[in-house]
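There's a structure below that I have some questions on.
As you look at this complex, bear in mind that one protein chain is not there, while each of the others sits in place.
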Amino acid sequence: MADTKLAPPARYDDLKALFINCTLKRSPEPSHTDTLMDVNRAIMKSQGVSVESVRLVDHQIAFGVQPDMTEQGWDRDDWPKIWKKVEAADILVIGTPLWLGEESSVARVLIERLYAHSGQRQDNGQFVFYGKTGGCVITGNEDGVKHAAMTTHFALSHIGYTIPPQADVGWIGEVGPGLSYGDEDDSGAPAGFDNAFTQRNATIMSWNLLHTARMLKDQGGFPAFGNQNDERLSKQQLGHPFWSPDS
Amino acid sequence: MADTKLAPPARYDDLKALFINCTLKRSPEPSHTDTLMDVNRAIMKSQGVSVESVRLVDHQIAFGVQPDMTEQGWDRDDWPKIWKKVEAADILVIGTPLWLGEESSVARVLIERLYAHSGQRQDNGQFVFYGKTGGCVITGNEDGVKHAAMTTHFALSHIGYTIPPQADVGWIGEVGPGLSYGDEDDSGAPAGFDNAFTQRNATIMSWNLLHTARMLKDQGGFPAFGNQNDERLSKQQLGHPFWSPDS
Amino acid sequence: MADTKLAPPARYDDLKALFINCTLKRSPEPSHTDTLMDVNRAIMKSQGVSVESVRLVDHQIAFGVQPDMTEQGWDRDDWPKIWKKVEAADILVIGTPLWLGEESSVARVLIERLYAHSGQRQDNGQFVFYGKTGGCVITGNEDGVKHAAMTTHFALSHIGYTIPPQADVGWIGEVGPGLSYGDEDDSGAPAGFDNAFTQRNATIMSWNLLHTARMLKDQGGFPAFGNQNDERLSKQQLGHPFWSPDS
Partner (left out) sequence: MADTKLAPPARYDDLKALFINCTLKRSPEPSHTDTLMDVNRAIMKSQGVSVESVRLVDHQIAFGVQPDMTEQGWDRDDWPKIWKKVEAADILVIGTPLWLGEESSVARVLIERLYAHSGQRQDNGQFVFYGKTGGCVITGNEDGVKHAAMTTHFALSHIGYTIPPQADVGWIGEVGPGLSYGDEDDSGAPAGFDNAFTQRNATIMSWNLLHTARMLKDQGGFPAFGNQNDERLSKQQLGHPFWSPDS
C-alpha cells in the first residue's frame, strides 16, 4: 500500500462535531454510550476538531414536531438551544442505548425534533441539513446495534445528512444479560475495550465522518442542483421525463 | 435564489449507473418498480450517464455468502457476471417491491451476495465498495417504503457505499389493496405519476447520486486514511486513545 | 358458512381493556390515533367490556427502565399510577402516530416503562404480563404501519403478552403529505372512514383481542409450565436435552 495513506490527507481543525447522547440516565450517572463515544471524540479532537457534547435527557425537551414547542403551548422547551448547536455542527453523532432491540425513547425525541426543521430551507433552497454528515454510536448488553443504526441513519439521510461508509459503531456482548460497554469484567478489564471489531469501527467511522465533512465543506456544501425544488426549473433542465417543480 | 443553480454544476457523462430490480416477476412481465426506476434512469441519461439495468430474478443466483457459489458446490451461479457490473458502476440503485412491509426476497439475495464481497479490498486497503454511492427505489400498494429503505441503505453503507441525502424514492397508495405504481386508474391515468412527493423525490435522489458520484470520482475515490485497517498505523496516527490495528 | 358464527360465542363483560394513546399532542388537541381507536373502543363497549383510556403525553412519565423512577432520583413520575391500570387490564391496545416511519417517542417511553416490569413475577413464576393480550392502532399520513406494528407487538410478546392473529390496524393515505385519519377531505368526508381494509382490520383486531382475552381468562391465565424458570424442574421434566433451570 502506498505511503500516502500513513498521514491524514487534509486538516480538519475548522470542523465542528456535536455528540448527542440519548441515554435514559441523567448526569452525573455514568453512561456506557458516553464511554464508547469517548473514542470518537478522542479521534476527532486529535485532529483539532471542535467537539461539543449534549446529554439530551439532562434537558427538558418537549414532545412534538415543531421547532419551538413553547409556541404550541408548552411551558418549557430546551430544544431551541440544542438546535443552535446542531445547526452549527458539520458532524452530528447520535449515541443511544438499546432497549428491546431499539434505540431509546430519548433518541426518538431527538429524531422527531430534528425532523421538525425539515420545513426550513437554506438560501439555496436545500433542506437546512444539507452539507452536514452524521453517524451513530450504540451500546447495549445484548442485541440491536444494526437495527438502531438503520433507523438512525435513515432519519438523518431523510432530512439531508450525507451518510459516509460504515458510519456506525456499537458494542454488545453475548446474548442475554451481562456487561455493558466499559463495565469491568472479573479481571477488572472494561468490557469491549479489547474488541477489535468495535474499536476498528469506531476508528473508521470517525475518520469517514471527517473525510465526508471535509469534502462537503470544501465544496461549499452539498452541490445545489436538482435538490432544491426550485419552481423555475423545467423538466428538461432536471431531466425528468414528465414532471417539473412548477407542475 | 442565485441563478447558478439553474444549470448542473458539473458533467456526469463519465459515470456509470447500475439499476438492479429485485421484483419477483420475471421478464417480460411488467414491473411497477421498473416503471418508477424509469424516472431515475431518464434523469441520469439526460446527463449522459451510462445506465445499465438488471432484473435479478431473470438470472439464476445461488443462495450463499461467497463471491462464486459454484466453488461451494452449486451447479450454477449467475452472480459473478452481475458482480462485474456492480464493480464497474459508480452508482448502484436497488429497486424492490414490498411484501408484508419489507423488501423482496430477491432484494435480500442481492444484499447477501453484495455482502459476500466485503472480504475483498482495494489496493489502498479499503473495502471494494468505497468510492461508490447508492440509493433505492421502492413500490408497493400499501406500506413499508421507509422500512425497506432503512434496510437497503444500511446494507449499502455497511459495506462501503456513501449514502447521499434523500437517496430513496417510493410510491404506495392508500393503505389496503389497490393500484400499484403505474397501474391505470378509472380515468386511465397511471397511478403515482402525478404524485409530486414521489416525482420530486425521484428527481432529488437522482441528482444527489450524481453529485455524490461526481465528488467521489473527482477525489479519486473515498479518502483513504483511517478506514483501511493498515497495521502500520499507530494509535497516535489514528488518534485512537488506546487501540491500533496491529494490537 | 354455519349460522353459529352470527353471534358472539361468549360474553366479554367481565373483561377490562386499556387504550394508551402515544400521540405527541396533549389534550384537548384532537388526535387522529384517538379517532381510529374509537372504533376498537366502540366494538369492545358493545360487548360490555370495561374500557379505559390514557393519553400518555398528558402525564409526566420519567425516562428510565425501573418501575418507579422517583426511587432513582426523579422528582416526579406518573408511571406508577398508569401501571396500575396496565396491571388490571386483560387487554392492552397501544396507539401511536408515525414519524419517519416509526412509532412515536412517547410509544417508546411506554415500551421502556412496560419493560421495567419484566423483572416482576406472578405467584406462579410467570412474568406479570402473562395471561394478557394486546394489539396496536397506528395512524399517519404516509408510511410505516407495519414497521411500527412489528416493533410494538414484539415488545408486547417479549414481555409476556399473547398476540392474536391480525392484531394491528392502521390508516395511511397515499405516500407524501396529505390527510391524516379523520381529517375532512374536500367533500367534508373524514379520511379513512370509508376504507374497508382499515375498518375490517379494526373489527377483526377488536374481536380477536376479545376472543384471546376470553380464552386466557377462562384458563385462569396462560398455562403455567415450562415458562416460570422454576429451579425445582429437571431437564427431564422440561424435555430439554441438556439444560435445566438449576444449572
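By letter and in written order, the chains are A, B and C; residue numbering begins at 1 in each of them.
Rule of thumb we're sticking to: contacts are C-beta pairs under 8 Å (C-beta built on N, C-alpha and C of every residue); 3 or more make two chains touch, one makes a residue touch a chain.
All of these numbers come straight from a predicted model, not from anything done at the bench.
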item: Chains in view touching the one left out; value: A, B, C
item: Full-complex contact with the absent chain, from C:D13, C:D75 or C:D123; value: C:D123
item: Listed residues A:Q122, A:N195, A:Q219 or A:Q237, member touching the removed chain; value: A:N195
item: Touch criterion as defined above, residue of C:D58, C:D78, C:D183 or C:D230 at the omitted chain; value: C:D230
item: Touch list for chain A against the chain that is not drawn; value: 100-102, 143-147, 150, 170-177, 195-198
item: Sites on chain C contacted by the missing partner chain, in the whole complex; value: 1-2, 4-10, 38-39, 42-47, 123-125, 127, 129-130, 146, 149-151, 153-154, 157-168, 193, 196, 199-200, 202-204, 206-208, 210-212, 214-215, 219, 222-230, 232-233, 237-243, 245, 247
item: Missing-partner contacts on chain B, residue numbers; value: 24-26, 57, 63-65, 73, 99-106, 108-109, 111-112, 115, 151, 154-155, 158
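Convention: only the chains that are shown with their structure count from here on.
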item: By mean Cα position, the chain sitting nearest the middle; value: A
item: Chain A and chain C: spacing of chain centres that average the CA atoms, whole Å; value: 31
item: Cα-centroid distance, chain A relative to chain B, in whole angstrom; value: 22
item: Averaged-CA centre spacing for the pair chain C and chain B, given as whole angstrom; value: 36
item: Of all residues in chain B, the ones touching two or more other chains; value: 146, 150, 196
